[in-house]
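Okay, handing you the structure first.
Every protein chain but one is kept in place in this view of the complex.
As written, the chain order gives the labels A, B and C, with residue 1 at the start of each chain.
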């Protein structure tokens, strides 16, 4: 059953055969089948399940090249999750695509906890997508002068950028000086699209305008790597990439204890320890496992899943209140999501966005709120599980009175 | 077409209806259909495409709960990519599941470049999975003594841990002191499984043995958050999580220039700029877009996609050689992958692993090498594109002689 | 000769005697001597050298409490260092206070290298000091609204802040959202003072104005720890604290090789390796040893030496030019220095500032440029030494042609 790889290659050997393409129309069931046959011939593996899909490949240009079929990723249904957001309001059923057992069950448990508390509060507090070109000069002095020129010509630069897009709006250009370089970080509002391509195109136009109009006509690269596309970074944690969205809940022991077997006080004790751990580890996230919920939602809902790299970053901030209630917040600092464009319109992906009431124009902020609510549900569930299993039996000793 | 969310909920309103479950057998086509009908009733959205899948749900226990159907994620075929690894040797065709247009084409271009150079060299240099409990003491002195005790009792601890698993082997216990806490980081060899669950179970057994046998019978939590599960961290960059795998190529201008339109010298110039950018940004990765290739492979091949959070971290190291050739390496410091367990055995996922010759026992190191080779292909392609588009026309000026 | 500590104390024992103070005038030679006698009585150690100082203690209020004498820190003279800055222009002799042998000699060697190239170019590209209060709200939504209110009331806030200072000017308020908190980062121009106290006072006034005038009258803390006072941080690397100052040189092998025994090409090769090392280590500085030069200048010149914590952060960016020359820059991202206030007016400290032509009003930018030039001198010297000693004999092999 296990296939062997095609040809034992020596460095000098000719490369294996090229993947078949149909120059007339490369997005048909036929060429996809031809390519699967090609795979079978080359590797001995027949892609039967991969070839099983329910939509016409002619919707795929712009989404994939050399289409051969689909990955069938199981979706589980979690919820209801009550969300009290500005955009997401009500009880939601959440489609989660994953292959990791217990993930759906665990998030489901957390959703019940939040819902029984009347719902999770979710708020998008910032929203912009970046492209970060870098300009090159003879020396730092010229680069500094360029920076001042950029500030003085913001309106012209914005006009050049925005001429390329109906939706994107240039909000701010951050500047970062290193040696004889000037890194710029263009921040755009991008509506319901994630916007990486939109801002790339807009920023290229802006850079060309700058190069043509600045007296030094400086060289530039379209990315100086501080965007920081498809990568976690501290600049994202600070300055946001995509949506900065916050989920909040104030847990009561009367609900928490029966459902989760722990108290707010125990969770707060444990929080101190996990925060110190995250700090010394240099972690992108001092919470528990935001990536799990985000990834499952992203796969189900046609997001660019590679953005999990940025989107999983988070900061948890909590307080034990005087009445014993436990205020718990998680701030996703760089959640990149869309309800328009990219993979959002594909067959299963659109259905999942629609069941959340998020498909298309006007859905992105709502979807971001849902993501945050789901993440917090997962945090409460996993954090409680760690304590209830390993630690609660002796919880009286952590908060001990005998140091 | 767009569905409304179910009920406008007030905090006090009762939660929406529970998701249907079948207590006899919750993994059937029938209950999945019942849940899809439930979604339709609750949200107005009919999940027609989601309900289209080609396997029997009875394979899903351990992979998903509340199954309703699948996300159909398009797969494109890239390659051939010639890999000269220890485990992956030969020309490979790569299944990439994504909804981002140009991704497959771009990686494909990079694969051609590497293959025409005789192939990419790939090497796994380290391999272990972690679980990091934390033990609590009255003071730092007691915690330090505990640390010494752990070192002295390593064999017993390993025995306790390994009693829970046929495969996992405890290799090393890292120790990190903070206040009156002692964080331990258990590092295991986990064979062809990613191993998060395996090491969790083994470490719990080890902790229970420790708690029972250490004179102070100290409290512990099974995770002190320095594992750092589902999160990028500097400790991963330093000490590895999953596989540390390196892809290397020495590019020649005679091949590079015609295919990519750039020279090694230009790439090296640009590298200085992108490295400085990554450094000031505090980026998890000073390369370009490793997350793209990894995610597409992970979705296709049944990996735990949330591990993109850790797996996308990378360090690029390059040199321009005296003969003008360009040595380019990328080190993935925390690639978490498996060819056994998890989602690897599901229908499409297994087919994709099989076409790579990686399914099952003995495949994990091979798959890690393939991941690294694919990543480097994507790096060369995107980095070249940035330069060729924006920068090459004036490349003579970056390496200018008039400072 | 070695003294015993005073009293073997048990936790319950009364504390040792209080340090003598003179309620009439605590800044006299007499009370300083009394305190030294007290030390002798308590510890058996006579502070003879500590008691040897050349100024009147009556200048010390505002600089020290419980004065007993001085640390005599040796000063070495380095230079001349030719600097081509905007503010520092000409050949400078540099007072360096240190107890580490070879430090002055090594910097001196680097200064000669830079001077023989016609001097080091130094440029201050940004300049502001921060105080970062945090305001607290019921939820993230209220915090977001507060942020918008802050932006809308910037002029009023600046007026409130600037009413407390003749010199400080509020330039920008950064905002960072976490949970129900809003961190603000006030950025001020502070003239020739380092300004930490100035901005603390001004920001307190601003916060009080905000609290009084915002409809919610929110609570605040004057520091939410993102200032980040006396601590290195990535936010400093990105957004500057104190001065962001850049030193640049383009080295020629014709001068470099005879003086240092290395070529630009060798330095550039080594740079790739040290940059990769700094990246995986999570270093605050991907250069060599900026802290050495900065500390020696800071002690000599009456700076707040604890600011080495922030000031040592740096980013090196280099390029090997087509003609073989080596462009080398170092960007100090958070150099905190002053030529007015603090310790700058004390006896030896003022002399050292004066010999640099930096004492008093108008000197801070000049002093910052000198710091940067000195740092780059030290970088060239140490980096060359590492290569020339260990590596040059086989340097032909690093840039080898046989991968």
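What we mean here is this: a contact is a pair of C-beta atoms (placed from the backbone, for glycine too) under 8 Å apart; a residue touches a chain by one contact, two chains touch by 3 or more.
This is a predicted model, so every value here is computed, not measured.
Only one residue from B:74, B:133 or B:282 touches the chain missing from this view: B:282.
Which of C:122, C:346 or C:364 touches the hidden chain is settled by the complete complex: it is C:346. Across B:71, B:181, B:222 or B:284, the single residue that touches the chain missing here is B:181. The hidden chain makes contact, of the residues C:168, C:302 or C:373, with C:302.
Take chain B: the residues that touch the chain left off the picture are 86, 121, 123, 125-126, 139-141, 143-144, 147, 176-181, 234-235, 238, 244, 246, 248, 282, 315, 317-318, 327, 329-331. Panel shows chain A; residues 234, 237-238, 248, 250, 269, 272-273, 275-276, 278-282, 286, 315-323, 325, 327, 333, 398-401, 403 of it touch the chain omitted from the view.
Operating definition for what follows: only the chains that are shown with their structure count from here on.
Over half of the residue numbers at the interface between copies chain A and chain C are found on both sides, making the touching surfaces mostly the same.
Between chain B and chain C, the centres computed from C-alpha atoms are 40 Å apart. The distance from the centre of chain A to the centre of chain C, each centre being the mean of the chain's C-alpha atoms, comes to 38 Å.
Residue numbers of chain C whose C-beta contacts span two or more other chains: 234, 238, 248, 282, 315, 317-318, 327.
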